[in-house]
Structures are given as structure tokens and as C-alpha cells.
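Structure first, commentary second.
After this line comes chain A, so read on.
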Amino acid sequence: MHAFPLQSDWAFVLGSLDLLFEGLVVTVALTAASIALGFLLGFPAGAVEVYGRGPLASIVETAGVVLRGTPLLVIIIILFFVVSVSSSAFVTAAVALGLRSGAYQSQIFRGALQSVDEGQLEAARSVGMGRLQAIRHVVVPQALRRSVPGFQNEFTIVLKDTSIAIVIGLGELLTVGQNLYQGGQSTAALEIFLTVSLIYFVLTFTTNRTLDYVDDHFTIPGGEQA
Partner candidate 1 sequence: MSDPLLRLDDVYKSYGDERVLSGVSFEMETGDVDVVIGPSGSGKSTMLRCVNRLTEIDSGAIYLDGDCVTDADTDVNELRKQVGMVFQDFNLFAHLTALGNVTLGLRKVRGMEKSAAREKGYEHLEQVGLLDQADSYPAELSGGQKQRVGIARALAMDPKLLLFDEPTSALDPELVGEVVDVMRDLAAEGITMLVVSHEMGFARSAASDIVFLDGGEIVEHGPPEQLFENPRADRTREFLGRLRTEHEEG
Partner candidate 2 sequence: MGAETQESASAAGGRTVRARAADLTDQPLTALAVAVFWAWLVVRWTNDFLLDGSLAPRGTSFFPTAPIEFAASTLSGVAADLGVFGLPFRWLAGLVGFVAASVPYLPELATGVWVTVLLTVSGIAFGFVIAVPLSIARVYGGTITRSVALAYTELFRGTPLLAQLFVLYFATPLSIYIRELPAVGTGFVPAQAFWVAVVAFTLNSAAYQSEYIRSALNSVPEGQLTAARSIGLSKVEGIRHVVLPQGLRYAIPGWSNELVYLIKYSSLASFITVRELFEQADAIASETYRYTELFVLAGLLYLALVVSASLLMDAVERYVAIPGLGTSGR
């Protein structure tokens, strides 16, 4: 650890903004990667839960229950120490967050798919579409719009939970804060952690407002909300 010159605690935080910014970049990248992986897993999983039959459906369901019933901390640790997915902390954290987010996103999509009226499918079939076609062109577009609010919620949850990657030493925002406190200026604990919290708050706040806008933008006039 290199010694910092003694300075006021707020000046210390201000002087460390570049480090915090690096942490912020890791946090944002991890969130994006996890949400994307979660979507790739969660959307098909949700569809399987609604339309699937047999062993595939029960495997998806059981995996979901296990992933939703286990703390993220345990999932990360198991992937890191037991399964050893990757030597990269970033990849490990993204896989853990992505798996767990997929388990939750599957429920969002499942709910949204189920909320589309039964008659929509019948109407599509009655104009001669096949079952898959009807799901693809009529049910899914409506369901995706309805899943925006749930998706918004999931987005902020993942964003906040990237902080748990501190356990495997990934240099995200909270880890940077922790390092500044332990290896830098320990009197500045309050200033450091409040600043870190504020950055998270700004992130979740802007994410929410942005997704509000997306929601308004994609809402079908007069279409019922999920």
C-alpha cells in the first residue's frame, strides 16, 4: 500500500475519484453483462415454463427454484471455488449474477406471457397461424412490452447486487471503496462509503427514469398494462 499524504477526508475522496470511476465502469459493465446473460437464459426459460412439457420443463423449473432460493453470495462462491468457471473474477461474477437474474427474468416473462389473453392465441390460430407462429408474432410482442416494469425492477436489483462481487475481489465500485478505506485513509470511512452509496443511488435512479421512459415509449395506446 502506498501511503497517502495526510489530508482532509473529503479531499481524500475527491482525490480518489479516478479510482472510483474505474470501479464504476466495472460495476456498469458487470451489470450489463449479467442482465444480458440473464435475458438469454431467462427468456427461453420463461417460455419453457409456460409452453414446455416433460423433463425439460421440470429441469428448468427446478433450476429456477434452486437459483432463487440460494443467496447470491453462495452462488458466486460455489462458482469460484467449487466449479471454477473461470480464473477471471469478472467472468465468474457475471455468470453468477446472470444465472440468478435468468432465474428471476424467467418469472417476469412467464408472468407476462401468461397475462396475454387466451383469446389472442385463438384469434391468431383462427387466421391460420401455427402454434409457434402465433406465439412468436402475437403473444411474445405483447408479453415483452408487459415485462418492462418487472425488467426495470430486476435491472436495479442486479445493479445493486454487483457489489457482492467484492467477495471474490473484483474491483467494482464497493471494492474500490473498501480498498480506499482499508489501504488508504481509514478516518475517511464515512466520506468514502457515503460517496460510493451516492454513486449507486444516482445509477439506480437514472436507470429507473430511463426505463420509465422506455416503458412509456413502448406502451400501446389503450393496451392494458400487465
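A quick word on the picks: all candidates are chains of the complex that A comes from, given by their letters.
The criterion applied here is as follows: a residue touches a chain if its C-beta (ideal position, glycine included) is under 8 Å from a C-beta of that chain, and two chains touch if they have at least 3 such contacts; residues count from 1.
Everything numeric here is computed off the predicted structure, so don't read it as measured data.
Among the candidates 1 or 2, the one in contact with chain A in this complex is 2.
Chain contact summary for the complex, chain A toward candidate 2: residues 61, 64-66, 68-75, 77-78, 81-82, 104, 107-108, 110-111, 148-154, 156, 160-161, 163-164, 166-167, 174, 177-178, 181, 189-190, 192-194, 196-197, 200-201, 204-205, 208-209, 212, 215, 225-226.
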